[in-house]
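With one protein chain removed, the remaining protein chains of the complex are shown where they sit.
Coming up: chain A.
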Amino acid sequence: MGQKSINRLSGVAVALFGAAMLLWIIPAHTETVSYGWVKPDTLPKACAWALAGLGLIQALLPKGEVALDGGEFVIVAVAAVLSAGAIWALGKIGFLVAAPVFAALLIAVIRERRIGWIAATIIGAPALIWVVVDLLLGRPLP
C-alpha cells in the first residue's frame, strides 16, 4: 500500500473517530446542562467536528510522510501485549517476581544470547530499581 493510500486511510479513521465521538461517545459520557456559555460538551463537540472535518480533508488530499513498517508493528504489538500482561502481574504477584519475568520475555523478543547481558537485565535492572525506590526513596513497589 502506497503512502497516499495509507494517508487516506488514516484520514478516514480520524473522520470516523470524530463521527463516533459526536454520535455516541459525547452524548453518553457528558452531562446535559442548560446554562452557561461553555457547556460540558461544548469543547468536546467542537473537537469532534474538527476531527471529522480535518480527517475528511486528509482523506481527500492525503499529504505527509508515513513510517509504517509491518515487521516493526508486529514486534511492537508483542511488546505491548507483554507490557499489558506485566501490568496485570505487577498487581497480582508483585514487582520482585513480575519484573524479572517481564525483562526475560523482552530479552527473548530482542533475541539476546549473551548470558552476561541476559543476567544483567533480568537480575540487575529489577534489583537496581528495588534498591533505588524501596531502599533509597522509601516508597513501596507494587
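We adopt the following convention: contacts are C-beta pairs under 8 Å (C-beta built on N, C-alpha and C of every residue); 3 or more make two chains touch, one makes a residue touch a chain; residues count from 1.
One rule holds for everything that comes next: contacts and distances are computed from a predicted model.
**Q** Identify the UniProt protein name of the omitted chain, choosing among "Tricarboxylate transporter family protein", "Nitrite reductase large subunit NirB", "Oligopeptide transport system ATP-binding protein" or "Carbon monoxide dehydrogenase".
**A** Record says "Tricarboxylate transporter family protein".
**Q** List the residues of chain A that touch the chain left out of this view.
**A** 6-7, 10, 14, 21, 25, 29-31, 33, 36-41, 43-44, 47-48, 50-51, 54-55, 57-58, 61, 63-69, 71-73, 75-76, 79-80, 83-84, 86-87, 90-91, 95, 99, 102-103, 106-107, 109-112, 114, 117-118, 120-121, 124-126, 128-129, 132-133, 137, 139, 141-142
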